[in-house]
Each structure stands twice: as structure tokens, then as C-alpha cells.
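One chain of protein is taken out of this complex; the other chains stay put.
So that you can tell them apart, the chains are marked A and B in the order they are listed, and the count of residues begins at 1 in each.
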Amino acid sequence: MSEPGKYQPYSYFQLMEISLRELLVEKGVLTEESIRAEVQAMRGRTPERGAGVVARAWVDAEFKKRLLENATRACESLGLELPGLKLVVVENTAEVHNVIVCTLCSCYPRMLLGIPPDWYKSRNYRSRMVREPRTVLSEFGLELAEKILVRVHDSTADMRYLVLPKRPAGTEGWSEEKLASIVTRDCMIGVAVPLLH
Amino acid sequence: MGGLPAGKVERTEHDYAEWERRVDAMAVLLMGHDITVDERRRHIEQIPPADYDRLGYYEKWIVSLGQALIQRGVITSDELGRKIEQVRGRSPNS
Partner (left out) sequence: MSSGSVPEFRFKAGDRVKVRKAYPLGHIRTPYYIRGLSGTIERLCGEFPNPEELAQMRDGLPPVPLYRVRFLQKDVWPDYRGAPQDTLDVEIFQHWLDTP
């Protein structure tokens, strides 16, 4: 957004962020270090975490069963630290395609996918995905046959949702790492499916 | 807002700026000071409709955090106003 070499005056809201932060530090409510540490921790949460869970579920049927029963516990058993996350994993099959939205705000499994993209938080996505999911999915380039049941999950309360995409044909014998590499963030939201490169 | 008529989803994404990441970080840390996500959401919902549409995502969240802190008496409106003036005055970019 900023051009190199050009002054970008702080917006009113950037001034507000600086001001609130300085006041909170002055009053001993927060420290600069704790804020920096939290920003760093958040940077470390990328969709690779979610992709790793998906890949494990694809190769390990017992893990997949546990994931579908109690997703948070199953992910924690992989050594993932997920403070506060109450996860539900929903499985795409040959018959069912799942997609996630938060119409009320922008709830998202950040611990596994990082910060949600702008479009997920947009008025248009939040309004239309519950009402005309197939049309919105086709705008994302995903066409689904009518015989496939489309399930839209509106995260209205404490649970957070992750789509377990269907493992594509042609991936037999792949390592977990290679499998995880085709699981994109959009696949785990449900607006895309994993594609072989 | 589910089900309201709306346009095509613009698949915009942007790499988040540091100030935006700090808004997220402060919101998370303030949960340790009882400011729940529900309270922050209530403040967002109380933003007047014209501003709700006009303000960006993190602009709304910083307003919401500020309102929550003022309501709880952690800061006062006056303190915030004076601090904003002070920050604006020292910044070479303002």
C-alpha cells in the first residue's frame, strides 16, 4: 500500500493504536515485550499447522477417528499447543462438501490457520456463503455436482471449524510432508480442494 | 448479516501491517484482564452503521478496544485524547 520513499502520515487509527499501547504500558497493564512476543507467536501460526493435521488424518485412520470425535484433544496429541481452541473438524467425502463462515464477525481457527484473509471477513462472503454457497464456491472456482451435499457451518459461538478435505486420487504412497504441501488454507476453509501440482 | 444481499466476493488479501498485528496481540493479551471477545464484539456492534461500513477491520477493532478500556475505567477519554495529540505532535509523519 505504501510507495517506497513516500511519506505516509499515520492515520487516526494508527495514532490510536500507538496511543492505547503507550497508555497501557505506562499504566502497567501490558508491556512492550509481551506485545512483541504475542505478535511473534501469532506470526508462527500459519496454515502449515492445519495442513499437518490434515496430512496425519489422511495417513492414520485411528488419528482421523479421534480427530472427528474430539478435534482439540487429537491435535494436542500431536504436540500442538492450542490454548483456548475448541475445534470441530468436519470431513469432506464423496457425498459431502463442507465450508466454513462466520456471519456474525470473523471467527476462524487461528491457532491452526493463522490470520483470516480479508475476503473471509468481508460483508459479501459473510452475507452470501450461508445463503448461496454453491454460487459463491463457483466464484471461487469450485463447481460441485448437485448430488454432493453442501454443508455450511456458521461459527456463531465457541467452536471453531476446520474442513478435512478429501484426499485426492494419485497421492498413494506420498509422505506426510508431501501430502501437507497440497493442503492449502483455502482447502481447510472449504472454498477449494487440494490439487496435485 | 447472513443472508443479506451482497456483491461478488473480492478475494483480496493483504500482508498485515505491524500496527494491525499489534491490535490482535493487545486484544489477546487483554483477555487476561477480563476483556472478553464477547465484550469487544459488543463494542464493534455498537459502531454506527455508516462507520461500520467505512472503517477497515483493524480500525474497528482498535476503536472497540479503546471503548472497552474507557468503559472499564482503565483509561479515560481525556487521557486518550491527550495521548493522541502528544503522539501526533511528535511524529515526523503527521
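One rule holds in what follows: contacts are C-beta pairs under 8 Å (C-beta built on N, C-alpha and C of every residue); 3 or more make two chains touch, one makes a residue touch a chain.
Not measured: the values here are computed from a predicted model.
S.K.: Decide which residue listed in A:152, A:180 or A:193 touches the omitted chain of the complex.
M.R.: Of the candidates A:152, A:180 or A:193, A:152 is in touch with the missing chain.
S.K.: Tell me which residue among A:133, A:165 or A:190 touches the hidden chain in the full complex.
M.R.: Result: among the candidates, A:133 touches the missing chain.
S.K.: Could you please point out the chain B residues that touch the chain left off the display?
M.R.: 2-3, 34, 36, 38-39, 41-42, 45, 71-72
S.K.: Determine and list the chain A residues touching the chain excluded from the picture.
M.R.: On the side of chain A, residues 86, 88, 103-104, 130-134, 146-159 touch the unshown chain.
Keep in mind that, in the parts below, only the chains that are shown with their structure count from here on.
S.K.: At what distance in angstrom does the C-alpha mean of chain B lie from that of chain A?
M.R.: Each chain's C-alpha centroid was found; their separation is 22 Å.
S.K.: For the complex, which residues does chain A have touching chain B?
M.R.: Within the complex, chain A contacts chain B at residues 1, 7-24, 27, 29-30, 34-35, 38-39, 42-43, 101, 103-106, 115, 117-119, 121-131, 136, 139-140, 154.
S.K.: Over in the complex, which chain B residues touch chain A? Could you list them?
M.R.: 1-14, 16, 18-19, 21-26, 28-30, 33, 41, 44, 53, 55-59, 62-63, 65-66, 69, 74-75, 79-80, 83-84, 86-88, 91, 93-94
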